[in-house]
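A single protein chain has been omitted; all remaining protein chains appear in their positions.
Per-chain residue numbering starts at 1, and chain names A, B and C are given in the order in which the chains are listed.
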Amino acid sequence: MEQLQTGDRVNCNYGGTLFNGTYITDRDGKAVIKLDSGYNIGVGRETCRFLERPVPVRRPEISAVQDDSLPCLSIISTGGTIASRIDYRTGAVTSQFDAGDILRAIPGLSGIARYRTTQLYTILSENMTPAIWQELATAVYKEINDGATGVMVTHGTDTMTFSSAAVSFMVDTPVPVIFVGSQRSADRPSSDNTMNALCSATAAVSPLGEVAVVMHESTSDDRCAIHRATRVRKMHTSRRDAFQSIGIPPLGYVDYPSLDVNLSPEAVKRGSCEPAIRPALDESCRLLYFYPGMPPSALPDAGTLHGLVLAGTGLGHVSTEWIPFLKSLADEGTVIMMTSQCLNGRVCDRVYDTGRDLLKIGVIEGADTLPEVALVKLMWVLGNEKDPDKQRLLLSSSLIGECTRRSRHGL
Amino acid sequence: MEQLQTGDRVNCNYGGTLFNGTYITDRDGKAVIKLDSGYNIGVGRETCRFLERPVPVRRPEISAVQDDSLPCLSIISTGGTIASRIDYRTGAVTSQFDAGDILRAIPGLSGIARYRTTQLYTILSENMTPAIWQELATAVYKEINDGATGVMVTHGTDTMTFSSAAVSFMVDTPVPVIFVGSQRSADRPSSDNTMNALCSATAAVSPLGEVAVVMHESTSDDRCAIHRATRVRKMHTSRRDAFQSIGIPPLGYVDYPSLDVNLSPEAVKRGSCEPAIRPALDESCRLLYFYPGMPPSALPDAGTLHGLVLAGTGLGHVSTEWIPFLKSLADEGTVIMMTSQCLNGRVCDRVYDTGRDLLKIGVIEGADTLPEVALVKLMWVLGNEKDPDKQRLLLSSSLIGECTRRSRHGL
Amino acid sequence: MDYEKIGLLAGIEIHQQLDTKEKLFCRCPTLLRKSGEHTGEYHRYLRATESEMGEIDGAAREEMKRERKFTYYTYDSTCLVENDEEPPAPLNQEALLLSLTIAKMFGMTPIEQVNVMRKLVIDGSNTSGFQRTALVAVHGTLPNGGRIETLCLEEEAAQRVEGETFSVDRLGIPLVEITTSPCMHTPEEVREMAGYLGMVLRSTGKVKRGLGTIRQDVNISIKGGARIEVKGVQELDLVADVVKREAQRQQNLILIRDQLISRGASVQPGPVDVTTLFAGTGSAILKKAKMILAVRLNGFSGLVGTEVQPGRRLGTEMSDYAKICGVGGIFHTDELPAYGITQNEVESLHRTLGTDENDCIVLVAATPKQAHCAAMQVIKRARFALDGVPEETRKMLPEGNSAYMRPLPGAARMYPETDVLPVNVGPSTWDCIALPELLTVRAHRFSTELALDEGLARQIAFSERLPLFERSIAETINPTLAASTILMTLKEIQRDGADISMISDDLFIEVLHAVELGKAAKEAIPEILKMIAKGAGSGEAIKKCAPAVSRDQLHAIITKIVDERAVFVREKGNAALAPLMGVVMAEVRGSSDGKVVSELLRKEIARVSTSR
Partner (left out) sequence: MDYEKIGLLAGIEIHQQLDTKEKLFCRCPTLLRKSGEHTGEYHRYLRATESEMGEIDGAAREEMKRERKFTYYTYDSTCLVENDEEPPAPLNQEALLLSLTIAKMFGMTPIEQVNVMRKLVIDGSNTSGFQRTALVAVHGTLPNGGRIETLCLEEEAAQRVEGETFSVDRLGIPLVEITTSPCMHTPEEVREMAGYLGMVLRSTGKVKRGLGTIRQDVNISIKGGARIEVKGVQELDLVADVVKREAQRQQNLILIRDQLISRGASVQPGPVDVTTLFAGTGSAILKKAKMILAVRLNGFSGLVGTEVQPGRRLGTEMSDYAKICGVGGIFHTDELPAYGITQNEVESLHRTLGTDENDCIVLVAATPKQAHCAAMQVIKRARFALDGVPEETRKMLPEGNSAYMRPLPGAARMYPETDVLPVNVGPSTWDCIALPELLTVRAHRFSTELALDEGLARQIAFSERLPLFERSIAETINPTLAASTILMTLKEIQRDGADISMISDDLFIEVLHAVELGKAAKEAIPEILKMIAKGAGSGEAIKKCAPAVSRDQLHAIITKIVDERAVFVREKGNAALAPLMGVVMAEVRGSSDGKVVSELLRKEIARVSTSR
């Protein structure tokens, strides 16, 4: 039997019937054949006879018409899919990225802006790294400097908030930088990609002037929330409305399908600063969630650890047993920041004994900073500021809205 | 100057005035004196003159009257305070525990049941350990066997859900086992302790038959929610309504002040099983929250690690870089369980590549088990079942409601 | 009609809901709910995904002619999978085994590795925009020698509540789809094969019963016609009618085509705006319309008004096409003057358009966007008329007619469901599948082994309550008593308003046991069951409706009655039996079995008669 390639036409003699179909792949010892009826079946390779190897058909180039009178948006892709196409011959789904592809997949976009696109990466977001955050920030900064009215970053949802927080700290932006993704894959007619893309493009040309995440507000296709990049967290594995602002209300909303934008008075307005970038990071930082009985041996070695974010219990606690170990880390220069695994509410280490012990050894209270954001902030502060006193000051203050001075009611 | 003891009467010559007061303590180099007006001031030790050392006054023994016709509740204290008393002479707050103290502090309790009390521990809940969970479970089991109509466990709120989950796995209970604490200290007139105590006692004599956490449902003093012990998480550092059922609605509610109980049809009913205890735990288990750029070196050594719970991103992912390291852990016998740091929603590793890679190396999907509960479950399963196949089966199933088979809408 | 002569070919696609505990791709119960019970709702839009060639499927494109906002109702018995908010669970093993069982019953060959596909459906009935489906087996045989081509395991769609609102309770219930080859040649044969397929499915005892749980699609073509799929025939009795009417329709369309060709008829490529022409019209509809377009069909005169099915004309078919664009219908000159349009207006229309009485003009009146869309649809359908029969998916109308629904799907728009892993079906699985007894075989067995009346045997074998019957006889209840109580008594008391869903199998069998033990008379069964239907226990109901009369008590009663009427008895002898039966039964009020009474009565009559 000759070797089959994906796309080869085959004839399959199975169960007394002859089927024509297309060879897709081998899986678990079976040849997966896409029958002409569209169904895939997995059958013994021996039932299949090679017929022909079709000449690949070039997809017709369909150029997208862009309206020069509209503002210019820059779309930077890191791997989050906002448009995809299905090859019905093989059933394969390919994600699409050039402006033409996107505009044809989501025609509504062409009424909002004209677009230039950059495909920076094509990775799953769990494979993001601090080094990629830096490249992303640099690319965003370049687009801002090149006069983009706004920047959209398409990103896998898993670690989108880490990246958006990193860009927040690294880049001073006078224009909206909107992170967007989809929770339900773009290859399904029900995908949230279309609405999220249209709403985020709208947010990107709005009077906003900060880094934000724009995603479904509820399970319905009726509006997107605009979340401050440093106050948002993915709070559901799969729902469309997984992204939630923690401790503050969203910065605003974009209604769908009307695309009306409402910004809260607390949203930073377009043009509030000059573009700047400080992409340095100290990657020798770690985040640890504490739990009862967690042994102090779980702490990394002092030598290599410049910064440590603890996600403590309650108001920001770890067991008494940990205090001397943390003290020796601190004494050797590790900057330690306390956050809470409750996610909501504020760290306060003045109330209980273990907290006061932590303050004594120099642990910095992270206020209501989210643990993940605190990690990004710690990397960034240690990367950009070497004076320990100034580091402490920066870590105790809100730099870009990542912590609040007062805790609202109702959240 | 002679040494002063707390409670000594002193005369303080300060600012041209002579004050009488009580010596409290030394703090930051100052003698803290409680003036007869009630105010504490910190002054130089040299301004204070010893007057006398009062004979300690014995607090009058006031016995609590218990109504023998009421059901018997057992209260086990681990350090969570449900009643406290202020020594207005020194301003010191002492937590109170015998039945008489509690009944005098919260008179309403005497109308619900009669009580027997056990002070098992007096520790901050961040200092809890798996060994203490075992002792607690044993104590709970003993009380059930001794005929208690219900058991109340007072517990610090920080790690209450870890302990309640542990008791859930260890003890088969035909009666309610109610964990209760207070978010706002019992020494304040506004404390949530009274309402929480009354509602939990009411829940403990109700038709419920499982381990639950009973705490404020909202910021108002109007009802408590009854949460399944394995599906509840502390979601705020300080609010009264910090405890939230994740992924399921609460098992029921206790209205306040009417103390009407409403149980959902899904609550396990009183008498559904015979009392039993299996307190074994394998403590060589760890919980790790993954974040982008987290180095594989953060993984513990295989040799000592019997079980590992990962709180992955999104549907349950870690970076591709981690896969070979996890594989070698798994190959050396570490049982690895995947949960999601999103907290809400279900792990599903079939959808993306990294997930499928994880399944291939034998990682067990934790369904919608909370990461913290998964850790407790893993310790318990590895402690009680040595057969790897049975371990996998137990870890993939719901043993006591810690994971659900279907994800409800609206949560 | 001579179906052989016209070359009728028909096939069936049968969709049967399976009665599994859980749904196909989630762990929710397969429970239908009342839409009023919904606990939440949400709104979605669906968009057809672009294909590799930059094309969108024709059927999907037609669905997209309107921006549709769908509303979905959720229930406490549904979950995030139905809401398309969570990846599907693995393929339900129970459903897969059941579909394999069915495949084996038809002598089919299972697919070695079952791959789940997504089939695009963007009419709102699937929240995801696709239906999950897997080819499970191929190549079975039918009693008529025809072939079953495929058996697929699919998820059921959401039920439409009204308009664009759907209820997700039904979504995800497992369904087997069985497709036959076009191997049937008469309407009756189609009816028979459909019946056979249903019988085999029900023989598993694991399929849903009741209206809407089984649906037939019928594929029909005649020589010179085209393949037409008529969807959603829910009643078996209509299958033959549907085939007949479709054959008739195709014949008529061919006749029309032949006439058009002989006339040299043609269709003008675009519509003409005639809005101003009707500025002063008396027609309410035309007056209201923002735009009126005219389509010119040269040489079509008279044929647009020709019937193709009873009550349906070629014009109706054009109207069906136009309605896709959201218009209410069309006007054509074959039916004018009418609807407030005058003869003068028709004539001026012809003058303006340069047409005459040989031509037919079709008018559409709507908003400009809708009118254009509708006119182009009319032109499309008119052109098809020149070719004869267009391939279509049609929906059934009452009495077996059908109306246009959408084009036949081209190459099925399917791609893999990557969230569900393929399942290997090895020989060990296949070989272990036990074949259930066919209902026909079972009916025969009942009549022979259980001595049931043949009709009763067939009826009980095909009944939904078969499991209750089987349990009854397993518990040694008299088969005839069990069958007749199940088939007749229950139906009777239900007709009388009893809620028979309150009568659990346990209670039912307790009552029959009581009757068999003589604790209650057979005659009291309806009253007893009615009480149980109101919530009583079996003991309570029996006690109330049939107070226990011991054999001794009964004996005493009968002795007394007979003695009191000794003269009469002696006079009549055994002929006294019937009148006295009535007296005794009235006395014991159903507490005693008639047979027992008659036996005792007979003895007493004998005693008194002989003791003169």
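Throughout what follows, a contact is a pair of C-beta atoms (placed from the backbone, for glycine too) under 8 Å apart; a residue touches a chain by one contact, two chains touch by 3 or more.
In this text, all values refer to a predicted model and were calculated from it rather than measured experimentally.
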Visible contact partners (per top-of-document touch definition) of the missing chain: A, B
Among B:Ser110, B:Thr173, B:Thr194 or B:Thr369, the residue in touch with the chain that has been omitted: B:Thr194
Touch residues of chain A, complete complex, unshown partner: 315, 345-346, 348, 350-351, 405-410
Chain B residues that touch the omitted chain in the full complex: 14-17, 19, 27-28, 30, 32, 35-44, 57, 59-60, 62, 84-89, 91-93, 104-105, 184, 186-191, 194-195, 218-222, 237-240, 257
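Just so it is clear, only the chains that are shown with their structure count from here on.
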Where chain B and chain C are represented by their mean Cα positions, the distance between them in whole Å: 56
Distance from the mean Cα position of chain C to that of chain A, given in whole angstrom: 47
Sequence positions of chain B contacting 2 or more other chains: 315, 345-346, 348, 409
Sequence positions of chain C contacting 2 or more other chains: 80, 83, 85-87, 418
